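Contents: one structure, followed by commentary.
Missing here: one protein chain of the complex. Every other protein chain is in place.
Letters A, B and C name the chains as they come in the text, with residue numbers starting at 1 for each one.
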Amino acid sequence: MIKASIIGATGYSGVVLAGILSSHKDVEIVSLTSQSYKGQYYSDIYKNFKGVLDIKLEEENIDEISKKSDVIFLALPHGIASKKITQDVLKQAKVIDLGADFRLKNITTYQAWYNTQHFGENLLNKAIYGLPEWNKEQIKTACLVANPGCYATASILTVAPLLKEGVIHSDDIIIDAKSGVSGAGRGLSIDTHFCECNETIKAYKVATHRHTPEIEQVLSDISGNNVLLNFTPHLVPMNRGILISAYLNSKKDISIDELKQVYKKYYLDKPFVRLFDDVVQTRWTKGTNYCDISVFKDERTGRIIAFGAIDNLYKGASGQAVQNMNIMFGLDEKTSLQNTAVFP
Amino acid sequence: MIKASIIGATGYSGVVLAGILSSHKDVEIVSLTSQSYKGQYYSDIYKNFKGVLDIKLEEENIDEISKKSDVIFLALPHGIASKKITQDVLKQAKVIDLGADFRLKNITTYQAWYNTQHFGENLLNKAIYGLPEWNKEQIKTACLVANPGCYATASILTVAPLLKEGVIHSDDIIIDAKSGVSGAGRGLSIDTHFCECNETIKAYKVATHRHTPEIEQVLSDISGNNVLLNFTPHLVPMNRGILISAYLNSKKDISIDELKQVYKKYYLDKPFVRLFDDVVQTRWTKGTNYCDISVFKDERTGRIIAFGAIDNLYKGASGQAVQNMNIMFGLDEKTSLQNTAVFP
Amino acid sequence: MIKASIIGATGYSGVVLAGILSSHKDVEIVSLTSQSYKGQYYSDIYKNFKGVLDIKLEEENIDEISKKSDVIFLALPHGIASKKITQDVLKQAKVIDLGADFRLKNITTYQAWYNTQHFGENLLNKAIYGLPEWNKEQIKTACLVANPGCYATASILTVAPLLKEGVIHSDDIIIDAKSGVSGAGRGLSIDTHFCECNETIKAYKVATHRHTPEIEQVLSDISGNNVLLNFTPHLVPMNRGILISAYLNSKKDISIDELKQVYKKYYLDKPFVRLFDDVVQTRWTKGTNYCDISVFKDERTGRIIAFGAIDNLYKGASGQAVQNMNIMFGLDEKTSLQNTAVFP
Partner (left out) sequence: MIKASIIGATGYSGVVLAGILSSHKDVEIVSLTSQSYKGQYYSDIYKNFKGVLDIKLEEENIDEISKKSDVIFLALPHGIASKKITQDVLKQAKVIDLGADFRLKNITTYQAWYNTQHFGENLLNKAIYGLPEWNKEQIKTACLVANPGCYATASILTVAPLLKEGVIHSDDIIIDAKSGVSGAGRGLSIDTHFCECNETIKAYKVATHRHTPEIEQVLSDISGNNVLLNFTPHLVPMNRGILISAYLNSKKDISIDELKQVYKKYYLDKPFVRLFDDVVQTRWTKGTNYCDISVFKDERTGRIIAFGAIDNLYKGASGQAVQNMNIMFGLDEKTSLQNTAVFP
């Protein structure tokens, strides 16, 4: 059994992660920590865990925890993981960071977009970006995985094949993204008050969302071209789910069938990407590790429109983290991640 | 492996059942039928099943299906199952009927409340009411199980211990019930149009809901007293979940601690009933087979208030059906039903 | 023009009040105050007021404000109004308090349920309970009106006729109440986080909600009997609306037609009470000052079931406050309150 701990178990990524790990056939949870709720029972905070995970939340002591764990998941606000993860910790346990601290390779970019200092520069080159559909080999031997952002996961998976294959211009990409409210986390703010986000839709962080440089970096790496894009997130009155609508400019004339072939080439053997002919919706991915994708061509304008749907907390965070763990520990990447979306 | 078939696989009970069975470790799905969608792929109707259950929907031919099945689940509108289930079918396969046709023992009561004829009177005495928390022994050897109604499940589980123990009057029970919209099924009606049930709450079928005689019959059986109650369902703008608020009159003075002891006496060994000190909510049961219960006493009026929360399509329908199947086939009743509510 | 001010204009009662007053044909808004947002433009806090009410929020100085106002509305947390409203203020302006401080006549009851001191005992006997359907004459000459609580408004209007007419027992009343999330106010709390109250239903404050003694006091006053009741509020995932389901025990046999006659007797001439034969729902009252009521009889048990639906922030707070103002200033009580529920 893999001994696993979660640092920051009471945020939304933490609780989804706890759910997956508690039913993972090869995992034993050894420690859950929480700043705000230490000393309390996990099942008193999240009552769905009553009778399932009735353990006490511990103080965050990553050094101690690393000694009794094979893998540590960090689900913390940005700027904290880069302090907590040290060479010593990495000697004891593999680390999967669900936060943003080890995703961007360029520390100047990180500090510009995140407006905070980075304390773990010496470990940056060890961190592997944990998007298994494009990076599985490197993840296998990683000791530190930077788990992708939710928007980044959906955006990269949706756009990458066309870029990699040279079908589209790399500097004329528009991503209009829509997310459920859980993406904003469990912290209290007027923006997540029920009455303020129910029955309305709006954009936010226009041209300034922090997943933008992450998407650009990874897509540039994949395609070998410098990617520049517009990214605009919107808040949708629902709990879970991200839908990406990508507007892409083809370099040459390409038919819809050829477009679909490109996606098949890269994803037919990927267990968590499903290709659809019709529009996708977030519903069918809810509570699963799937990314559902479909591609269209507007014959009038020639533009390509691609859609990607994920569960922001599953494939966009905790499910993908476990997928990475599976790969890092030599398990089948699908292990204990094969549930079907609960509907209705 | 238990060979299982679902007659009526494309309704909401059917799809939840298909989800549970498709990941059940001891079950192989042999046939899914649908009147409306026969010939189509299941995963084209419910896209969450893409890559999970890509089989074709068959015509409903229960005789044929019974020959290749160990168990048949019927998820049909009332009045149909009583025609389809015959002695011949029961010779071939065990049957679990998720509909109402075999729940009421008194055929006159059935015809009065359901306003339709009953065609299976000769089988009524074979049908076992499938509420395992109160009826497990009989279910073990049943060939035909009448799976309880959703409201009935929550109501009976919430009220039964106090009645059985003689704590409350059996003729002064008020059940105010609240259900998500999936309880109304997938059929089209103006009442389930998004704009008509979103952002509003209302009661419906006041004093006339068909689960009323079912609850009364089963509670009378359990308690040995003639139970008479008011049942009032309300429609809540959410997909899933039933909450029962029961207002009960105690026969004698009883403390809140004694009340909780009564519930513990009957439920502490029941894997799918969880007792809480605080109010319960439907959220923590969503997508699970749990019934969460808590009891309160209004010290000013002396009245007892008990709450029960379930997922109407899980413990209130398909989860319970699989729990019954597990028992009928000698499996641990928890088999493949131990998931945790997905939250948020 | 009536010069009106709102103390506490940025809570949900405040903003609905500002909306009504800003389009009231006989009212001029002279001052809006806010503790949290003073100095800011109202239309920057609530952008629906852009171009409608672009005035600056002032510091709360009730003495100054009373000098320039004909009427002051207070929309403050309990315990504050009883300090702010003084004899001096009442000499300058009429006051309508949307909070709880002047509703309960018995100061001991107030302090027991609200767990705070009362600072305005000397003014309690001046305060008139502002439920115009039952108290219009007294409101006409009041200088201080205690505007009813939201749950209290719906509960009293729904139950009062049957009590007044002696149809039902006064000590065997059960009120199961359901409210949208705006009833919890705009303050931040995990209970009103979108993800925590969306897609779920639960009871809260079982047997302890502070509107209980208010309902009992007013119903006792109306009926001349000592009323004792169970009140249980539930939180519904919607912004607005309260539905009351009242379970009542008749003293004698009474037909459904006679029951409807009782309601007609008291409400046929009341412009804001509408009687329906079918179930009512909160939707049809949204954004209006109506209380929609219907009554049923369960012929099997003999029990009476009455439903009342209001908009918690309109008839349950700010609409009723303006109705009271209209009456206090000799206007038709319907003035500028005759809008129709926006649907869908």
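Throughout what follows, contacts are C-beta pairs under 8 Å (C-beta built on N, C-alpha and C of every residue); 3 or more make two chains touch, one makes a residue touch a chain.
Fair warning: this is a prediction, and the values are worked out from it, not measured in the lab.
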Touch with the omitted chain, as defined above, among B:69, B:239, B:285 or B:326: B:239
From A:223, A:239 or A:339, residue that would touch the chain that is not displayed: A:239
Residue, one of A:87, A:125, A:200 or A:226, that touches the chain absent here: A:200
Interface with the unshown chain - residue positions in subunit C: 12, 15-16, 19, 22-23, 46-53, 182, 186, 199, 239-240, 274, 276, 280-281, 283-288, 290, 292, 313, 338-344
Residues from subunit A at the interface with the omitted partner, ascending: 171, 174, 176, 178, 180, 195-196, 198-204, 206-207, 228-230, 232, 234, 236-241, 243, 245, 247, 279-283, 286, 296-301, 303, 305, 307, 309, 344
Residue ranges of subunit B at the interface with the undisplayed chain: 12, 181-182, 186, 188-190, 192-195, 197-199, 237-239
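Note that only the chains that are shown with their structure count from here on.
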Chain pair with the most C-beta contacts: B-C
Same-site or different-site touching of subunit A by its copy subunit C, using the half cut: same
Chain ID, smallest distance between chain and overall C-alpha centroids: B
Chain centre separation in whole Å, for subunit C relative to subunit B (CA means): 39
Between subunit A and subunit B, centroid-to-centroid distance (C-alpha), Å: 37
Touching two or more other chains - residues of subunit C: 195, 198-199, 237-239
